[in-house]
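Removed: one protein chain of the complex. Kept in place: all other protein chains.
Going by the order they are written in, the chains are A and B; count residues from 1 in each one.
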Amino acid sequence: MSLSNLIKNWSSLRVKRPYEDQYKDKDYKWAMVIDLDACTGCNACTTACYAENNLPVVGREAFSKGQAMHWIRIERYWGEGEEMKGRFPDRGAQFLPMLCQQCESAPCEVVCPVGATHHTPDGLNSQVYNRCIGSRYCSANCPYKVRYFNWWQYPERAWPNPLELQLNPDVTVRSKGVMEKCTFCVQRLTEAKGRARTEGRRVADGEVVTACAQACPTSAITFGNLADDKSQVARTWERQQIKLASDRQEKDENLRGYRILEDLRTYPSIVYMERVRDSEA
Amino acid sequence: MIHTTDESDIEIERRFVPKAKDINEDIAWAQINKDVLRSMERPRLMYWVIFLASLALFSVGVYCEVYQYRNGLGAADLENPQVWGLYIATFIFWIGMSHSGTLLSAILHIMHADWRKPIYRFAEAMTTFSLMTAGLFVLVHLGRVWQFYYVVAYPNERWTWPNFNSPLVWDATAIGTYLTSSIVFLYFGMIPDLAICRDNAKGFRKKFYWFLSAGWQGTDRQWANFRVAYMTLACFLIPLAVSVHSIVASDFAVSQQPGWHITSFPPYFVAGALYSGCAAIITLFIILRYVFRFEAYMTMPILDKTCRLTFAIAMVWTYLNLIEYASAWYGNDEYAKQALIFRATGTYAPYWWAMNFLGSIVPFVLVFKSLRNHLPTMMVVSLLLNVGMWLERFMIITPTLAHGYYPWTWTGDWWPNWVQIGIVAGSFGWFSMLFMLFCKIFPAVSMYEVKEMVYHRFMASKARA
Partner (left out) sequence: MSNSNIDRRDFLRVLGISGAAATLAGCGNTSIESGAELVESYVQPEDFVVPGVGVFYASTCTQCGSGCGIMGRVREGRLLKLEGNPKSGISGGKICGLGQAGVQVHYNPDRLTTPMMREGETLKPVSWDKAMAVLTARLGSSSALSGDQIAVLTGEISGHQKVLLGLLLESFNSTNHVVYDALSPTIGRAACKAVLGVEQPVLQIDKARLILSFGNDFLGAGPSPVHMAAQYARFRKAPRGTLIQIEPRMTLTGANADRWYAIIPGTEGVFALGLAHSLLQHQEYAHAVSADIAEALKQYDKDTVSEITGVHADALSHIAGMLWERSPNLVLSGPAAEGHAHGFDNAAAILLLNLILDNRGKTLQGQASHPFPQLTPITGSTGALTRLNQAVTAGKCQALVVIGSNPVFTAPTFVPFANNLSKVPFKVAFVTQLDETARQCDLVLPLLSPMEDFGTHVAGYQPAGVDLMIQQPLMERLYPETRGLGDILLDLLKQRKPDAYKAFPDYYAYIKTAVTKAKPVFRTTSSDDNFWEDALRNGVLHLDGPPAALETHAAAVKVDKPRSVVTDVHYPFYFVPSVKADLRDGRHANLPWLQESPDPLTTIVWDSWVEIHPTTAAEMQIREGDILEVQSATGSVMAKAYLFPGIQPDTVSMPLGQGHTAYGRYADGMGVNTFKIFDPVFDEHTGELALYATRVIIKKTGEHANVVKDEGPTALQQGRKLVVTMAADQAQLAKEISRVTQ
């Protein structure tokens, strides 16, 4: 029976993403826009993510070994070349919130031996903790290095009583040996989709946002449904002339939108808006 | 260190083997049986030294693994992005080691190179055991080893399958097939010898060999079928061996990391595998020759031939290695170029240069005939070659993970900790423990094939005369 299932669904096991405009026929394709000119690097999103997604605090020792579990991290770069010619970073620092790019053609998905990370119909790169055996191949193949592995049995140490009362019951607490990553707060999306389905409609724009987008004091993060033409995210993508299924955007020069490491053909779902600096200042 | 309880038994040691001959064709068939069977009973003291040392090393590995299992992989100081550490590097190393047996027993068999006959049995055993060791690393590196069977495609009520796109599934399949086949091949080729053991053993051992020899009588019909079956297996095994390491190479070549995404990886890996396997044969050749007093069978001319083969493969490897560098250097892939420069100049540069020196320069020692025939030198050189080959695998994993696409997550000074080193050391203990047990329980030199060889040589020399 399962063998016939395998043969019947053989084509679905083959990776064909990104379909050209595949998501257009669907109700949902979750995507994000991050405005780097608005991002101040304040780390509110990071903490919101810890709160929403039951991320363990790993402590100084583990952090020093590179075992931190921040699904969204704020990177701070100093300028290169012209900008750093002088003694000081004259144009300030460069902050980059880096989270899972929810690639439409995710390098992590193809290499997972057990299919623990796979693509959902609404365009998420999901992680099935129950299925994960912890080979970490996905992490090795992730160009953005945004997958975080449970190196330790964090549930035993990260939430001493009564801190565990804070844990979000909608989100699994991960045990040692599994990979985890940003889910675009899938628990919120699922809830919103269920609610909308009950009411016989599509999730409205702004009805559901990720924890990071909700917290961000400067509203630098916009989250929404790319399949909904009227959503802010879809309109921004369109205005910025970013096509999901393209690895090299042909766009006007003064548009700020871009995707990171796009030439690797990962087809990320996150568009960043270039940081702006007043060169006259 | 010589175990001198029975002088008459070790007379063989002093017997002179003509330099130019692979084997003394005057040697009596009964003597062959006697010599090989004796090796299974009373090896030199060194055997026990090696065996106990292996057991100790293995225990260290077991301790480290238990510690890691209980605490999580963080105990091994693995981190993002150094997710694999020594485990996968050593996994490739052991997969590589497994290629020598197939080379000697299958490839040289169908090419009728009969000098392989006294040494192929232990090489084949080496194949099996190094595959078993490699398989251990697949398990050791898993975060949830208790769920390892998810990788296997088995029918289940949930209709879940492994991801057939993943090279790791190819790996699991290929290694599983190769391991099964090489065990069958090893066992199959041993049946006539097991019958000899059966005929000479007493008590429990007799029952054991009686069972294993599967009713071998040595009839013409049995020999005829045996030859066909053995040849068929050999032909089956060769593509398997090549595919296994090509697939291991695909783990990397198929991925996107700069420094891994290289089309020349499969042949490069196969060459490296044969290379380290041959070097290991030289090492074990010298050890077995001494420990089991096989001087009459594992002769210097055979060692000489093995060394020449090793040198040839070393040059193939060097060539493919240079291709890897050149394709990164001349390619338009800036990321791959940076990764290469990092290997040559970054944190791990000393090891990278050491690997190139040991892998490409040291084999030139094998060019000199006098050195080829000097056992201590060969022992050292063969070990050095394998150190070089292990470093090659370390260089594939660690610097690449340290210097991927994303600069923010580069690592500056990541080094494996005691848990990883302990488990790697344990794997060497596990391998040599199994190998030493094998040589004690089963004939490490193929008696019937040596007899054939002696017979052919005798006929040939008679014809010349």
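Here is the rule we go by: a contact is a pair of C-beta atoms (placed from the backbone, for glycine too) under 8 Å apart; a residue touches a chain by one contact, two chains touch by 3 or more.
Here the structure is a predicted model, which means the values were calculated and not measured.
In the complete complex, the residue from A:48, A:100, A:203 or A:244 that touches the missing chain is A:48.
When the omitted chain is restored, the residue from A:105, A:125 or A:222 that touches it is A:222.
One chain of the complex is left out; on chain A, the residues touching it are 36-38, 40-44, 46-48, 50-52, 57-60, 63-64, 68, 70, 73-80, 83-84, 87-96, 160-169, 211, 214-220, 222, 232, 235-236, 239, 253-256, 258, 260-261, 272-281.
The chain not displayed touches chain B at residues 334, 338, 405-413.
By definition in this document, only the chains that are shown with their structure count from here on.
Note on chain placement: the centre of chain A and the centre of chain B lie 43 Å apart, centres being C-alpha means.
Residues 71-75, 77-84, 141-145, 147-148, 150-151, 155-157, 159-169, 172, 251, 254-257, 401, 404-406, 408-409, 411, 414 of chain B are the ones that touch chain A when the two sit in their complex. Against chain B, the residues of chain A that register as touching in their complex are 1-3, 5-6, 13-15, 62, 65-68, 73, 75, 77, 98, 107, 110-115, 118, 131-137, 139-141, 143-145, 147-153, 176-179, 261, 264.
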